[in-house]
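A single protein chain has been omitted from the complex, and every remaining protein chain is retained in its original position.
Coming up: chain A.
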């Protein structure tokens, strides 16, 4: 069993309008030292172990569905869950 965390954000070269709006609101909260805000999406997946490599599977999930690779980038963390007993 794996626990996989996937983070998706706009590519760095693309203006993230929601992040910009959040930044402006933080400035109004007087956190004027906030230089940049990136807003993104977070997915947590619980995946059963198969013969196929987990990296390959997650990579495909990211490129085929979880991100629009035209404008978004992704990263993920894979944690293998050890079964007790």
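Heads up, the rule we're going with is that contacts are C-beta pairs under 8 Å (C-beta built on N, C-alpha and C of every residue); 3 or more make two chains touch, one makes a residue touch a chain; residues count from 1.
Everything below uses one rule, namely that contacts and distances are computed from a predicted model.
> Which one, "Anti-sigma regulatory factor (Ser/Thr protein kinase)", "ABC transporter permease", "Spermidine/putrescine transport system ATP-binding protein" or "Phosphoribosylformylglycinamidine synthase subunit PurQ", is the UniProt name for the chain you do not see?
"Phosphoribosylformylglycinamidine synthase subunit PurQ"
> List the chain A residues touching the unshown chain?
Here the touching residues of chain A are 10, 14-15, 17-18, 21, 41, 65-66, 68, 70-71.
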